[in-house]
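Removed from the display is one protein chain of the complex; every other protein chain stays in position.
The block that comes next holds chain A.
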Amino acid sequence: MSGVSSESGPVPNHVAVIGAGLAAVSLCAALRAGGFTGRLTMVGDEPCHPYDRPPLSKQFLAGESDAAQISLQPAEWYLAQGIDVRLGVPVAAFDAGTGRVELANGSALVADVLVLATGGRARRLTVPGGQSATVLRTRADAEALRDRLSPGVRVLIAGAGLIGAEVAATATRHGCHVTLVDPSPLPMEHAIGPHAARALHAQHAAHGVTVVSGGVRAIEPGRVALSTGASVSADTDTDADAVVDGDRDVDVDVVVAGIGIVPNVELAEDAGLDVDNGVLVDSEMRTTSAPNVYAIGDIARVSGTPHRSEHWDNARRTAESAARAILGQPPEPRRAPWFWTDRYGTHLEMAGLYDPDAEAVARGDIEGGAGSVFYVRDRLCVGAVSLDRPLDIRAAQRLIDRRIPLDTARLADEGVDLHRLLVARA
């Protein structure tokens, strides 16, 4: 019995999590850490124990870490935590009213509370032949791609966002000839601002990657047809970059599509929950349509906010919020969003949000390779981005979360210690 009662009703006897990624594991950990002693079941369609995804495009793809190293928890942990883990079993359907979950292998379970943590799947190119492009979402995807990356292999990557750019960087380390194609002349500018985006994007050409501003028109065996506005050659020390206008074909060995994910919301849709670019939830991750069903991680969209978040930190935070709600504990204050990317040996972090109308206050020289830009509105930090200076982001997170008024002159002064910035001055 887990008979602890609370404002929002008794703590459930059985919580079942559909999905087995970071959000699912974080939820289980938070429930147990919060004193939950009831039944806990986790159902995942992949055959392996949950693993960490960020390394899939970085250390794991580079061959520097193995499956055991990216495992989120050792197998014994699930046993010790009393979690009934069902792996390699897709969920066929669930009924929100009864809490009954039908598994694809014909078995079923019934829980008082269901938590949907089904994540997303890689988006596919819709151009002719687009289905043939490799994607990178699962550990199996990463293993298959890693086996194809070797010196001299010609790799074309569609999409220069987080995954595409990281795969490009890792592929160069394998000695591949890399072409990176994106319709945006400055990928990620909308998310991290122009200074950091320029610094990051310039790294590709500097590392020998052919950067093409354009799109993929069609994929044939060994060949990709591009529609290009202009392309920048891989020459690192030239100001006479080859610019090619119009369409052209590129001979390739491997095509990778890194164009985002599609949230796995079909189960929720089939169950009749409110779905609109994600499963709609309240601020505690409870679905707006069924009080005993929660949604966390990539699939959840908080009602009234415009976007889902697909970041690692969001998976953890939403899991912790749901766990608190399930345990009847009051919500914790929201924290600034946070993500990072690693490429070519540099580490970028972003906290809060890029606001093009905010004042951009520089600390260090981000375009020179190490520094930060803080975005400040009405003396409050709303976001910050940093290249190779993660402590600046540790400070920014606290500035944002605690709404500490800033003196922008002190913020820009490297002589002022970051910790001192957290002490508000009138």
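By our rule, a residue touches a chain if its C-beta (ideal position, glycine included) is under 8 Å from a C-beta of that chain, and two chains touch if they have at least 3 such contacts; residues count from 1.
By our rule, contacts and distances are computed from a predicted model.
K.L.:
Match the chain absent from this complex view to the correct UniProt protein name in "Spermidine/putrescine transport system substrate-binding protein", "1-acyl-sn-glycerol-3-phosphate acyltransferase", "Non-heme iron oxygenase ferredoxin subunit" or "ABC transporter permease".
P.N.:
The record for the missing subunit names the protein "Non-heme iron oxygenase ferredoxin subunit".
K.L.:
Which of these touches the unseen chain: A:V110, A:V262 or A:L391?
P.N.:
That would be A:L391, which touches the missing chain.
K.L.:
Just name the one of A:R53, A:R316 or A:R363 that touches the chain not displayed here.
P.N.:
Only one listed residue reaches the unshown chain, and that is A:R316.
K.L.:
Give me the chain A residues in contact with the hidden chain, please.
P.N.:
26, 29, 73, 77, 316, 338, 340, 347, 390-391, 394-395, 419
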